[in-house]
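Some chains have been omitted; the remaining ones sit where they do in the full complex.
Labels run A and B following the written order; every chain starts at residue 1.
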Amino acid sequence: MKITLSELAKKLNAQLTGDPDCLVTGPATLENAGPEHFTFITNSQYRKFLHNCQAGVVIGTQSDLNDYSGNSLIVSVPYVSYAIAASLFSPDLFQAQGVHASAVVDSSVKLSDSVSIGANSVIEADVILSGGVVIGAGCYIAQNCEIGEGSHISANVSLYHECTIGRDSIVHSGAVIGADGFGFANDDGSWIKVPQLGRVCIGDNVEIGANTTIDRGAIENTVIEDGVKIDNLVQIAHNVNIGANTAIAGCVGIAGSTRIGKNCAIAGGVGLLGHLEIVDGVTVTAMSMVTKSITKSGVYSSGTPLEDNKQWHKNFVRFKQLDEMTRRVRQLEKELKSIKED
Amino acid sequence: MKITLSELAKKLNAQLTGDPDCLVTGPATLENAGPEHFTFITNSQYRKFLHNCQAGVVIGTQSDLNDYSGNSLIVSVPYVSYAIAASLFSPDLFQAQGVHASAVVDSSVKLSDSVSIGANSVIEADVILSGGVVIGAGCYIAQNCEIGEGSHISANVSLYHECTIGRDSIVHSGAVIGADGFGFANDDGSWIKVPQLGRVCIGDNVEIGANTTIDRGAIENTVIEDGVKIDNLVQIAHNVNIGANTAIAGCVGIAGSTRIGKNCAIAGGVGLLGHLEIVDGVTVTAMSMVTKSITKSGVYSSGTPLEDNKQWHKNFVRFKQLDEMTRRVRQLEKELKSIKED
């Protein structure tokens, strides 16, 4: 794959400065790009790399590329334009190949001609796979699941019965969707399983990372709205609801029945307790613990700083005295006030 | 599936008030139930929903349903009774279907007539599968594993060699049981693998969540006792021992050789260091770090509160001065005392 800068400018709706016939064959970073590469600048702190940049062309804003003498493509949101340019060079690994001979597909499955099912995948009764759906190798799609047009399921994914995935969504390898929520009733010390009778409903343009788990609802459904992006090793418990276009980074855990609003950003390792309401537009920084509902959009954090182990240990121990110390400070203030008033 | 309230009362050993011939066809929440649903109340704070409740019948305690005028089933532990009622409506997805033609089952495997093995599963030599065992699609059960009566292994589960699972246990998709514990000897900077020669022994009535990992012991075994319930994405290291009826929520990590007692509750995201002893009846709240053994039953916690990012950052920085501040407060107390004594 190669493309001239004039063609690329057209595809990106960008303003080209420089040689329209220059050919580029793929992307590279600003630091390492050669004359055959296109690259991009998203942050003015990287302007220092422009000085020695060898790239065939740099995609960026007018202000970042003002002083750049090489070929440039001026756009309003460089990272979006880069994404579009890079997608031209993305290998098409998911070409329609039909149903592999080794796949086990129940006779009741409805699949359009353009569906691709990988080797050794198993598709149970009454599943519906729309046009352009690609199921990777070794997947298990249980009874009554439904997957919308153009969605891609990577190898070794498991979908339990009755789950639905919308259009143009991606599920990465090892993800498990629709396993039983963690529901048990305590019967005098031992646990009785509470049947998990809801489903998982996933919208359009959703991406779900490798080895992420999304449990089915207990009575009603677990819901992942359109445009949600979920990274790897995320745990989403039963009856959680994730609002449209919210992004959730790796290793996040969300306990049962919590509702997260639209356009939120939950950073890596965050934990959210159950039955919370998080409004739209909330950002939670990495490894924070969310124990209460959040009623106002904004950026929220918890946690303590990394320190040299010995120094940390001293402060760690003092944390246990924090309440007592607050009382001592108050007492000191009181006594000092009384001395001053004397 | 539908059932009359008089039949349901009999199955739950409940006292019915209202129409014995009323039919219900499934469960619903207290807020959303219609006349065809049964529902339940477990917490008096939900009594407010009884006022407008449309349910065919509500399962609850005498005290919670005292003033309720609709059909009611009075029981002592409503959540247990609900679990039993809901189980009547749980789809039987694990019907015995025999061994699928595509499964690869070693000729030495002992399996009773009622065993079901899903498509494309692989069962290695000398595995023993007792009556009613269901192995989902795409599973791998290595040499010498043994699975007790009525246990269900969901799709795409991996069991390494010589692991045992008791009766009536459930393992969800993507779980990996019996992989090597993380054992390496440092040989002048590089790591020598320490063979992991123990097994994983799982009891009866255990449930193991999706993508959870339980490592085999180094010399002796990793043990999960009867009635333990483990959620998704939990990591259990080599030689851990989990006592009977303990519940472990999602994203918990338990380091090597730690022993957790019976009837404990470990909330989501908790981490336990290695070689600890946790007595029976301990609850650890979400995302806590357990660095020492716990010798007394009770509820334990660690962690800091979520705050607006700017305010958090101020406190975050101050944490490093906690020990110094304690000393300053002590100094102030001393000086003030000396002033007062003058």
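Basically, contacts are C-beta pairs under 8 Å (C-beta built on N, C-alpha and C of every residue); 3 or more make two chains touch, one makes a residue touch a chain.
Source: prediction; values computed, not measured.
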item: Identical protein chains in the complete assembly, only 2 of which are shown; value: 3
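Here is the rule we use: only the chains that are shown with their structure count from here on.
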item: Chain centre separation in whole Å, for chain B relative to chain A (CA means); value: 25
item: Partner chain A, residues of chain B touching it in the complex; value: 26-29, 32, 77, 79-80, 82-84, 86-87, 89-91, 93, 100, 102, 118-120, 136-138, 154-156, 170, 172-174, 205, 207, 209-211, 227, 229, 231-233, 245, 247, 249-251, 263, 268-269, 286-287, 303-309, 312-313, 316-317, 319-323, 325-326, 329, 332-333, 336, 339-340
item: Footprint of chain B on chain A - complex, ascending; value: 102, 104, 120, 122, 138-140, 142-143, 156, 158, 160-161, 174, 176, 179-180, 182-187, 189-195, 197, 211, 213, 215, 219-220, 233, 235, 237, 251, 253, 255, 271, 273, 283-285, 288-292, 294, 298-305, 307, 311, 314-315, 317-319, 321-322, 325, 328-329, 332, 335-336, 339
